[in-house]
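Note that this complex is displayed minus one protein chain, with the remaining chains in position.
Every chain is named by a letter (A and B) in the order it is written, and numbering of its residues begins at 1.
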Amino acid sequence: MSISTALPEQAPLGRRIKRFMSDYPLVPLLILLILLVLVLQMLSPGIVNQRWIANTVKFAIPLALLAGCQTMTMLTGGIDLSVGTAATMAAFIVATQAVDNPAPVAMMIALIPAMIIGFANGIGVGVFRVHPLIMTLGTSLIGVGCLQVYQRTVIASGAKVPDFLIWLGTGVTGGFPNALLLFIPIAALLIFIQKRTGFGRLLYAIGDNERATRLAGVKYWQVILALYMFSSILAGIMGLLYMGLIRAPSLSLAEPLVLPSVAAAVIGGTSIFGGRGSYTGTIVGALILTVLTTLLTILQMPEGARRILFGAIILLVTAAYLRIIEDR
Amino acid sequence: MMRLLRQQGWVVGLLALLVVLLIVAKLIQPSYGAGDFGSLVRAVLPYAFAVAAQTVVVIAGGIDLSVAAMMALTSVTAAALMAGASEEFALLVVPFVLLMGFALGALNGILIVVSRVPDIVVTLATLFMLQGAALLVLNAPGGGSAEWLRNLIVGTVPIPVLPDTIAAFFPKALLLLVVLLCVVWIPLKRSRLGLSIYAIGSNQLAAFRSGVPVARTKILAYAFGGLFGAMGGLSLTMSTGIGAPIPGPYLMASVAAVVLGGVVLGGGKGGLLGPIIAVFVLRLARTILTLLAIDPNVTAIVEGTILVAVVMFGAFIAMRSRSR
Partner (left out) sequence: MTKQPLLEATGVAKRYGAVSALKNASLTVLPGEVHALMGANGAGKSTLVKILTGAISSNAGRILVRGQERDIRSPAKARVAGLVPVYQEPSLIPDLDVLSNLRLTRTPVEPFREWVRELGVPDLDLREMARDVPLAIQRVLDLARALAVEPDVMLLDEMTAALPANLAERVLDVVKRQSQTGRSVIFISHRFVEISALCDRATILRDGETVGVVDIEPGIEERIVELMLGAKVEKKRVARKQADVDASVSAGSTRIAVRGLKVGTKLHDVSFDLRDGEVAGVVALEGQGQDELFAALAGSIRPEGGTIEVDGKPVHFHHPVDAIEHGIAYVPGDRTEALAMQQSVRENIALPFSAAFRNWGPIRMAREGATVQSAIERLQIDTRAQREVQRLSGGNQQKVTIARWIAADARTLLCFDPTRGIDVGTKQEIYRLLRQLADQGKSVLFYTSELEEVQLVCDRAIVIFGGKVVDILPVEIADEAALTRAAYGLSRDSKAEVGVLAEPHSAPEARP
C-alpha cells in the first residue's frame, strides 16, 4: 500500500469552495442574512428600521438561547428535544411561584425541574446509551405530564410574572433590548467553553470520534451527564426570559421553538453528526430564522408550509455537510 | 415444541402478563367486562398500527420517528376527503390513503438511501415535513368519516355458535386489527422480501454478501411502515370521526412497545406478535391506573416513566449484545 504524501497544492475550484465553507461557515451565513433583510426591505419598503432591528433581536434571543442547547449537544452528535419542556416548566413555575415567593426564590425553584430533566437525560444517554433523540423526547413527555399535575395544584392561586423578568424580556434601553444583558454574558460563556476549556474540547472530540476519546482516557458518561444538565439549565434560563417576553403562562409556551432551535443550530454550521460547529454560527442562524419567519409571515405562508420548509432545511443542510465531511 | 417455547418465550411471557393485568382489572373493578374490553381494543387500535409500522422498520435496522406525523397526515387526508362526501366515495378514499402512506414511507426510505444521512435524522426531518403537510390539509381538527367506516370498529362480531356473553368479547375492532395485520404481515414475512428485511437488520454486510439488494429492501421496509402508519391514520379517523393535524403520542409508545415486544433496537430480531401484545399491556396498565382512580395526569407521568424505562432497558440490552 502506498499513500500520496504531498499536500494538494491546488485543488479543483469546487473543492476549494467546499473547504472555504467548512473553514469559514460564518461568511456565507452573513451573506444569506443580509440578502434576507434586503428581500424583506424590497417586499415591504421602510420596514427595516431601528425599532424593527431591536424587535428582531428581542425575538431572536430566546431562539438563540435554545439553539445554544442544541449546539452544545450536537457537538457530541446528540440533540436535546426536551429543552422546550424544560423551558416551559421553568416559565410556568416561576409565574406561579412568584405569587407567594420573592422573585429570586421563585426563579431558583423554577430551575430545579430543568436540572432533574437534564440529569435524567444525561443518565439515559451517557450510561444506558439510549439515543439522545428518544431519551430527550421521553423525558419531555414525562415533564409535560408533571407540569399538568402541577398546574392543577396551583390553579387557584393565579400567576404573576416577576417585574424583573418583564423588564428583561420586553424592555428596551437606548435602542438596545434589555435581554442583551442576559444574552451577551451567556453567549460569551458558551463561546469560551467551546474554545478555551477542557470540557469544550471533549465535546468536539467525542462528537468527532468517541473511540479516540476513550483511548485518550475520557469517560464518556461524565461528559454527557454534565452536558445534558448544562443544556437543561440553559433551557430553564431561556424559559424565564421567555416568560418575561410573552407574559402569559401556558403549558406549551416554548414548544413551538424546539424545531426552529434545531434548525438554527444546523443552519449555523453545527453538524448534527458532531465534532463541528460554533455558537457564533448558531447566533447568526437564529437571526436568519427570525428574519425568515417575518418574511414568511409577510408572504402569508401558513404554519404548515413553514414546518415543511424547516424540515427540508434540516435534511438538505445535513446531507450537504455529510458531503463536505466525506471529502477528505 | 421446546424450541418454539424458547423462541417465543418472551411473547408467551407477555401474554401471561396481559392475562394477569386483565385479572387485576377485574379484581379492582368487578364490573369490568366485555364493554370495557371493547373500548380497550378501540383505544389500542391506532397504537397497534403505529407499533406495527415501527416494528417493520426496526427489524430492518432503522427507526421511524415520523410514524405519528404520518398517522396525522393520513388521518386528516382521509377526514378531509370524506367530509360531506357520499358513503360510496369513501370506498375510493381508503385505498388512496393507504397508497399514500406506502408512497410516503417509501420516500422516507429513498431519502435515507440517497442522502446517506442516518435514519434517525432523516425521519426527524420528515416528521416535521409530514406534520406541516397535515397542517396544510386541515389546520384545525375537522373533516368527517363515512358511516360504514366508523361502524367497522363499533360493536362485536356476531358469532352464531357462541352464546352472547362470550361473543361480546370479540369486538369488531379486534377482528379488523387481526385481519389487517395478518393480510399484510404474514405474506410479507413468508416472502423473500421479508427474509431480506430481517437479513439487512441482522447483519447488513452478510446480507449484501448473500446477494440481498440492501437499498431496495430498506426502501420497501419503510414503505410497509408507511402503509401501517396509514392504517393507523385511518383508524384514528374511524374512531373519532374527524382528523386532527397534531400528531398524537404514538412515537414514544411505538418505540417502547417495540422494545417491550422483544424486537431489538438495531434490527434483525423479533416479530409482530410481541409488540402488538406489548401495546395491549401498556394500554391496559393505563386503564388499571385509571380504575384505581388516579389523576389522569399522574397516569400520564407513570406511563411516560414506564416508556422511558423500557427504552432504557432496551438500549442497555442492545449495548450488551453489541459488546459481546
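To be clear about the criterion, contacts are C-beta pairs under 8 Å (C-beta built on N, C-alpha and C of every residue); 3 or more make two chains touch, one makes a residue touch a chain.
Bear in mind the structure is a predicted one, so any value in this text is a computation, not a measurement.
The residue from A:Asn178, A:Thr213, A:Ser231 or A:Ser261 that touches the chain not shown here is A:Thr213. Considering the whole complex, the residue from A:Gln222, A:Ser252 or A:Thr297 that touches the absent chain is A:Gln222. In the complete complex, the hidden chain is touched by one of B:Gln29, B:Asn203 or B:Thr240, namely B:Asn203.
Residues touching the missing chain, restricted to chain B, are 3, 7, 192, 195-196, 198-199, 201-203, 205-213, 268-269 (touch as defined at the top). Annotation for chain A: contacts to the undisplayed chain at residues 1-7, 23, 192, 196-199, 201-202, 204-205, 208-209, 211-219, 222, 226, 275-276, 325, 328.
FYI, only the chains that are shown with their structure count from here on.
Here the CA centre of chain A is 32 Å from the CA centre of chain B. Within the complex formed with chain B, the residues of chain A that make contact are 120, 124, 128-131, 133-135, 137-139, 141-142, 144-146, 148-149, 152, 259, 262, 272-273, 302-312, 314-315, 318-319, 322.
Residues 63, 65, 111, 115-118, 120-122, 124-129, 131-137, 139, 245, 249, 251-252, 255, 295, 297-298, 300-301, 303-305, 307-308, 311-312, 315-316, 318-319 of chain B are the ones that touch chain A when the two sit in their complex.
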